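One protein chain is absent from this view; the other protein chains keep their places.
As written, the chains take the letters A and B, and residue 1 is the first residue of each chain.
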Amino acid sequence: MDFDAYFQLIGFGPKGWGALLLQAAAMTLAVSASAFAASLVFGTLGAWAKLSGVRAAAVASETYTTVLRGIPDLLVIYLFYFGGSSVMTAIGHMMGHEGFLGLNGFTVGTLAVGVVAGAYQTEALRGAFLSIPKGELEAARAVGMGRLLMLRRIIAPRTLRFALPSMGNVWQQVLKESALVSVTGLAELMRQMHVAAGSTRMPFDFYITGFLIYLALTTLSGFGFRAAEVHTMRPERRS
Amino acid sequence: MSDTEAVSLTGLHKRFGANEVLKGVSLRAHTGEVIAVIGASGSGKSTLLRCIPLLEIPEAGEIAIGGETIRMRAAGKGRVPADAAQVNRLRSNLGFVFQSFNLWAHMTVLQNVIEAPVHVQGRPKAEAIAEAEALLEKVGMADKRDAYPAHLSGGQQQRAAIARALAMRPRALLFDEPTSALDPELVSEVLRVIRALAAEGRTMLIVTHEMAFAADVASRAIFLHDGRIEEEGPPAQVFSDPQTERCRQFVMRHLNR
Partner (left out) sequence: MDTVFLAETMGKLLAGLPLTIELAIISISAGAVLATILALFRATSPIAEAIVRGYVFTLRGTPLLLQIFLIYYGLGQFAEVRHSILWPFLRQPYWCAILALTINTSAYGSEIIRGGLQSVPAGAIEAGRAAGMSRLLLTRRIVLPIAIRQALPAYGNEMIAMVKATSLASIVTLMEVSGIAYAIISETYRAIEVFLCAGAIYLTLNFLLTRGLAVLERWLNPHLVQSRT
């Protein structure tokens, strides 16, 4: 491998792809963060439904997690990308708009990856809630806390702490799954690598670069989650 | 209805499935009284105590805190509180001390103590902290105010939990077997604190297995058997000269251990 040529190719010079790759990496992080936030919303709803004691809600949530953990993520992305577009177009027609309306890649990525990760998040949050010692909840009731106050002061902080390790795994998963959003044409890392590889006819150079960038992203954010875990679990650990 | 009636229970019935644990228990605790509730395990004494702040909901009977009756309404097969806000308000007038401490693990000792005064009772934080510090001093935990529960011994956790209960400025303190989960060498430090509180004239209901302590600290003793009050009276009578055969056997077995 000719390293001079390689660094020119991925560098920031006039013929380099560096700036574009950096932008693409930022887009990967942005769509991942957005999908992760969505997964927290879906996961919270899912966990709440499973724990609510309302049978219909529990069945709906169970179906949600079973289905989304059992079918390929790629299909979910197609569903949101193409299905979302037909729904949008139909709504557009109803409101008097002629022609085709599409969901953009970022929205599709956020919703599709978010809804899949939400299924895993549901289990993470449910498990975390169940590991709160029952006595601590009882103590909260005994001092006269209402439901909302108890949720805010005791349940939410305790659940988050217990769920943090699993949430770290979900984040890693989201970061990797975000590569699939490239099928919508969103200019994230995977897509940009593919474009660069095609136009320069140097696919290996670009894919191995992408490989290293993803590795850096997963590793660094892994450290981040580890640090957060150590920080928040400090009260729990015996010295 | 009297101002001196801190807790009043009338005709409580409670069942778990087919098992009827309380079969009509009535009890009045006047202000300043220290009531020891004794009885074999399964006699219903913990359930009785847990009914007072509605940690268990009795199927029948009435609970009043400081003369105010908790309103209930029928729901499905049982009952639920008619007014959740009333329950929470009355709960914050009681201090409950659990067998297993139940400190909130994500908060320091001080944060545990000021949590309810600040967030349930809405008192100013600075005032709550000042009061909490005095209470921690009283239970001998001042130097541990910034420690997390996981770093404390069982005896220290229970003393912190007592401070947490006191911080509510409760009308009555309820102790549910406060020393049962402790290693033997840690029991005395907790009993010492409870004894000091009794000497202050606080209203207390104590469910306990520590017979000698109960005899010493209580102004009235109640012997519960099979969901009913079998015997009740001054400790001198209940512990030294029980009127019923069952109470006599129970006391014999436990005092001579």
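General remarks:
Here is the rule we go by: a residue touches a chain if its C-beta (ideal position, glycine included) is under 8 Å from a C-beta of that chain, and two chains touch if they have at least 3 such contacts.
Please read these numbers as outputs of a predicted model, since none were measured by experiment.
For the omitted chain, the shown partners it touches in the full complex are A.
Listed residues A:Phe7, A:Trp48, A:Tyr78 or A:Phe225: the one in touch with the omitted chain is A:Tyr78.
Of the options A:Gly114, A:Gly144, A:Gly168 or A:Gly210, the residue whose C-beta touches the omitted chain is A:Gly210. Although one chain is not drawn, the whole complex shows that of A:Pro14, A:Gly70 or A:Gly96 it is A:Gly70 that touches it. Residue positions on subunit A in contact with the hidden chain: 66-67, 69-76, 78-79, 81-83, 85-86, 172, 176-180, 182-183, 190, 193-194, 197, 201-205, 207-208, 210-211, 214-215, 218-219, in rising order.
Operating definition for what follows: only the chains that are shown with their structure count from here on.
Contact residues of subunit A toward subunit B in the complex are 133, 135-136, 138-147, 149, 153-154, 157-158, 161, 234-239. The touching residues of subunit B, counted against subunit A in their complex, run 53, 55, 84-85, 87-92, 94, 96, 98, 100-108, 115-116, 119-120, 148-151, 161, 164, 168.
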